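A single protein chain has been omitted from the complex, and every remaining protein chain is retained in its original position.
Our next item is chain A:
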Amino acid sequence: MSSSLCVRRLSLAPSDVSAHTSMATRSLLAYSCNASFSTSSAQLAQNLQKKSKAALPPQRGTKNSVTLKRKTPARDVGKRPAPGERKALRKRIVLSNINAFEVPGLRDLHTTNMHADSVKGRVMGLPGTVVDSLRAVEAFKTTQGWNLFRRPAILMRRESAQIAEFIQEVEAAQGKKTIRRIIIGDRASGKSTLVLQALTMAFLKEWVVINLPDAKEIIIGHTEYAPMPGSNRTQYTQNVYTANLLSQIAKANTAVLSKLQLTTKPDLPITVPPNATLVKLAELGAATPEYSWPIFRALWDELTQPNRPPIIFAIDGLGHIMRDSAYLSTNFKPIHAHDLTIVRHFIDHLSGAAALPNGGIVLAATTGSNNPSSPALDFSIQVAEARAKGMNSLPTWNPYKSADQRSLDSLKNVEMLRLNGLSKEEARTIMEYYAASGMLRRTVDNNFVSDQWTLSGGGNIGELERGTVKLRI
């Protein structure tokens, strides 16, 4: 049936139809059917037309394309971005979305309510002063969803409450206690955000906050380095990086450091005015990169004098500093990350080799999305978890793998803090916050929470945010 129809249609080509006007009315149906079959015929027809036009000989009196002079391709004269402009755009942190609703009843986190049971499992806002400080220490990351909500707020999950407890323990021990933890967990499980939460609480408690925002930046060989004179196993200072760190410390901790004055006489290559505040000292280091490392040491010595506030020392992306860096030594061998002074300083405190005399917390977060291969770190995590579970037989090192003994030694006695998924109640709280912000236009009921909790791999908060707020279809 269909084949016969096709043959008939072939015979009814447009020329035929126009020739026999009487047939045109009768064949309307057949043509409309043909047109609805596919769109390719229409496209083909256009192409044919173009081709035939191109094949025509050039018109008399017009310029032939062959004789036309070939123009030089137009140069792109658009304005180039100024140096550093693209990087600034890439690293821009947006902390507010004016299209999101203000969440009614959103309370700020405060020193008084930080440890209270009433904030556990609740979403709490970050006070403005703390936000400025957190921004100064680069605790906010571009990959986090701060730009979706009216103002920065955090979920006080189970692990956040644990950090609050740590802070309480350190304060209760009056400088006798240093807590050292490595935060581990799946990708997007909130490791960096937990570091941010710890820094937030430390800022509220008026601790001194020193944050190395990204370990990768220290070791990829993008900043100046120089051997430290007089070091036995050659250590390398990174003057520009340290100067930048000092400026961050000064900016973020102004409130605390401006109250503290120099008590010792640091032996520095430049003169420091007597009775200068520690902010001044840090600013001096930021302004003179060539002396930034001695000044950082002097600042650290001052901070570890008696009757100083506790210190929180944190790093993000621990795996990067558990391997060789991209820097090269004089004899063209890669420099181990632990030979960089700033890394050495952190590792000494993480491993417990150096103590914090006034107490404090040393936190290191691993990274999931940008994870460098570091067998030493992976193995240490396995061992620490097995030890925490009280297993009799600890995992043993695979002898066929080359061991980075320095990394292994540094991680021998560190405890882990594993970030698991949110509980369903926590997931519900955060989803209600999304809905109250107007970013999730659904009724948050048990079914929906269960769905999203499961889809996010058992309450992985990054995936939960992606599924509910970022990917709205």
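Note that a contact is a pair of C-beta atoms (placed from the backbone, for glycine too) under 8 Å apart; a residue touches a chain by one contact, two chains touch by 3 or more; residues count from 1.
Here is the rule we use: contacts and distances are computed from a predicted model.
Considering only "B-like cyclin", "cAMP-dependent protein kinase regulatory subunit", "Protein SEH1" or "Small ribosomal subunit protein uS13m", the record for the omitted chain gives "Small ribosomal subunit protein uS13m", by its UniProt protein name. Among the residues A:270, A:328 or A:388, only A:328 touches the chain that is left out of the figure. Touching the missing chain, out of A:88, A:116, A:172 or A:226, is residue A:226.
Touching the omitted chain from chain A are residues 83, 221-227, 236, 326-330, 332.
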